[in-house]
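What follows is a single structure, written as C-alpha cells, with notes after it.
One protein chain is absent from this view; the other protein chains keep their places.
Think of it as A and B in the order they're written, each chain with its own count starting at 1.
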Amino acid sequence: MENRIEISHVDKFYGRKRALKDVTLTIEQGMLGLLGRNGAGKTTLMKCLAALHTIQGGSISVCGIPIENAREIRSIIGYLPQDFSMYPTMSVWESLDYLGLLSGMDKTLRRERIEMLLKRVNLEEQRHKRVKALSGGMKRRLGIAQALLHDPKTLIVDEPTAGLDPEERIRFRNLLCEVAEERIVILSTHIVGDIEATCEDIAVMNGGEILWRGTVSRLLENTNGKVFTINAEKKYLAEIKKRFIVTGMLVQNEYVTVRIICEDKPGIKANATPPNLEDAYIYCLYSNGCDVSGGV
Amino acid sequence: MLFLKECKKIIFSLVFVIYCVVLFGFYFTQFANDCKKPLEKPIEGQTDYGTIEKEVPEIMMPAAIEGLVGEYLSGEFSAYPYGFYKCVKLKEKDRKKLAEIITELSGITKETLEKFDDYEPSGYVMGEDGGLAYTDGNIPEINIPPTLTYDDFRELMRKADKIIGGGSKYSDENIIGNFSRIPKTYEDALEEWERFYNDDKITGAYARLFCDYLGIIVSTLPVFLAVFLSERDKSSGMRQLVYSRKITSARLIFTRYFSLVFTMIIPVFITALLAFANVKKIYPDNELDKFAILKTAVYWLIPNIMASTAAGMLVTEISSGLIAIFVQGAWWFASIFASSELTGSIRNFTFVMRHNSLLGYDIFQNEWHTIVFNRLFFTVISLLAVLLTAVIFEMKRRGVFNVKLFKDRSRKSKA
Partner (left out) sequence: MSNYLRIAAVNLKHNTFPHLMLALVITLITPAAFGISSLDPRESAQPLEMFLSLTGTALLTPVFMPEQNENIRSLVRSKRTDYLSVCLIRTAYSVAFLAVIFGVFAVIFGVFTVIMHSCESDVTVRHFIGGFASAVFLGSLGFFFSGAAGSCTAGYMVSIMYYICNFMLKDDLKSLYLFSMSSGSFEEKYFLLLCSAVLLALTFASVGFLQKRGIGI
C-alpha cells in the first residue's frame, strides 16, 4: 500500500459557513506542518482526515483507502485532538488499555504496545495515576501514546504543543520527529517555532484554503530581501506601523528598532536582514492578500 | 450587565424551552381543562349535594368498627403509609393483638372471630341483571359496649392503626374522612358556593386552583435549570476562568440565582395572565380581581421556584448535578405523596402545597398562618442555601474545599 494521503478539491460546510474551500493537497511520508491562524481550518481539515467529519465535495484517500471507509481509515490513523481529555477516573494504564480495545487490538498486543509506549513517552512511573491528576505535559504525552498505540500509518496531531512549558515542548517535538521516520505525521500549529524545529514540509492555511505549499527553505527564499530593520525615534512608531508590516520591535530608551516586511527597500535608513520563518509566514499571508495589519 | 447576560444564557437554552413546554402543557391540560364552565350554584331540591367531613361520634364509631372487623376478617388492610396504596397483611402475633382491640370495641369474642368463615364484604356488587346492587356484606353482629367512650374508641383506633403500620383508614388523619361523612344540606352547599362567590370573589378560588396545579411542577423543574447552568460551567472548563475573575463569589452566585428565578417566573406569570383571561371568559359579567391570580402565584409559587433552584445549585456545587436531580426528585416525591389529601393538608413544612378545589375558602383561611410561616420558611431557607453555595464556591476558589460528598465519576476535568 502506498504511504500517501491525497486530498483533492475538498469542501466542507458548517451550515452555510464554508470551512474548507477546494482544498487539494498530497502528503508523503514524513512530517507535514499545517500552519495557520486560529480559525484557518486546520482542525477541520484534520478532523476530515480522521474521518470525524464528512466532506461535502471532493475526495480524500489515506494510503489508498477512500475516506468514506471510516472504519478502515480509523485503524490506520492515530489522532490526537487539540484538547486531549480522557475519562478522569481512569488511570493512565486503563485509558491506554481501553482505547487500544476500541482500536480492536487483542490483549497481548495491547500489553506489549502499552509497555513500550509508556517507556517511550516516559510515563512509566505514572501508569497508575488517574488522568485527572496528570500535569498538562503528562497528559499530552499520554495523548501521543494513545495515538501511536495501534501503530498507525498516519499520525494526526492538532496543536500538540499548546500549553506546554519550553522543556516539555522540546521533548515533545523530538518525540514527533522520531515517530515521523516511519510514517506520515501531520502537525497543525499556529506556533511558528514548532514548525521551524520539526518540519521541512509545510502548508499554510487561511480562511479554509491552502495558501501555500512547499518546504521551509522555499518559504524563506520567497521572503529574501523583503525584511528590513529600521532604527527610529519612538514617536514615529505609529507612522511606521501604518505603512509597513511590523513583525518585531525592540524598544531602547527613546529609540526603537523595528523589524518590517516590505516589497522594496523603504529608504536608506533601513537595513536588509535575513528573514526568519515568522517573517516568511507573515509575508506569505500578506502576499496572498490577507490582512496582516494586526501583526505585532 | 451580568444579570441580563445570565438571563439570556438561560432563556436560549434547551432546558428552558422544555421548562416552558412542560409548564404551558400543564396549564392547558390541567387548569384550563378545569376551567371550562362556571361553578354551578346549588339549586334547592337537588337530591345530592355531596358530603362533607364532620366529626360525629355517633356516625363514626359504628362505621369505623364495622370497617375494622371487615378488614380483619378479609385478612387484608389497605393503607397509604407513603401516599401509595399498600396492602398490609398482619403476622399472627399482630392479628392476636388486633383481635383483642376488636373485642374491646365491638364485643365480638375471639372465638367468634376465629370461627367466622363466611365473611362477605359490603359494597356494590354486580347483580344478575347486570346492574349494581348494594349488599350489606356478612360480618358478626357488633354490639358496641355502652361503657366505651368516644375518647377510648379513638385511642383504640390509634392502636389499631399502629399495628397495621400507619396510614390506615383508622389513623387520626384518615378516620374522619373515611367513616364520618354527612350529606351536605342545601344550606351547606349554598353557603360554600356563596363563599366562593362573595369572599373569594371567584378569582381567589381560581388562583388557588392555578397554583395547586403549577405548584406541582415548579417545585421540581427549576432544579434542572440550576443543574444545567452549573454543569455547563464545569464541563466546558470555564471554572478556572470564572474563578480568576474579580467578581466576588457571593455576587456571582446570587446573580446567577436570581437570574434563574427571574427567568423561570416569567412563564409562570404569562400563564397566570392566561388563567385570568380564561376565568374572565367564563364569568364575563362579574367584577373580577385582575391581580388575584398573579398575587397568589407570587406568594405560593415563587418560594417553590426559589427553594428548588437553591437546592439544585447547592447540591451541584457540593457533589454533582446527577445527585442534585436525585435529591430534588426524592424531596418532591416525599412531599407530593406524604399526604393523600388534595385539600386542607398544608402544614408548616409542606413543600408542595395542594388545594385542588374551587371551594374550601374557609379551610384555606384557617390555614393562613401556617401558610405564611411555610412560605416564609422556604424563602429564608432558600436564601441561606444560596449563601452556603456562595461560601462553598469561594472555598473551592481558594482551593480549600476538596471534599466531595459523593465521588462524581461522570465529570470530566480538564485540569
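By definition in this document, contacts are C-beta pairs under 8 Å (C-beta built on N, C-alpha and C of every residue); 3 or more make two chains touch, one makes a residue touch a chain.
Every value quoted in this text rests on a predicted model; they were computed, and no experiment measured them.
Asks: Tell me which residue among B:203, B:220, B:357 or B:374 touches the hidden chain in the full complex.
Replies: Among B:203, B:220, B:357 or B:374, only B:220 touches the chain that is not shown.
Asks: Which of A:5, A:50 or A:292 sits in contact with the chain that's absent?
Replies: A:50
Asks: Over the whole complex, note the residues of chain A touching the chain we left out.
Replies: Residues in contact with the chain left out: 14, 47, 50-54, 71, 74-75, 77, 79, 81-87, 89-90, 94, 97-99, 101-104, 106-107, 146, 150.
Asks: By the contact definition given up top, give the residues of chain B that touch the hidden chain.
Replies: Contact residues on chain B toward the absent chain are 14-15, 18-19, 22, 25-26, 29-30, 76, 81-82, 84-89, 216-217, 220-221, 224, 227-228, 231, 235, 321-322, 325-326, 329, 336, 407-410, 412, 414.
Here, only the chains that are shown with their structure count from here on.
Asks: Return the distance between the CA-based centres of chain A and chain B, expressed in whole Å.
Replies: Spacing between the chain centres: roughly 60 Å.
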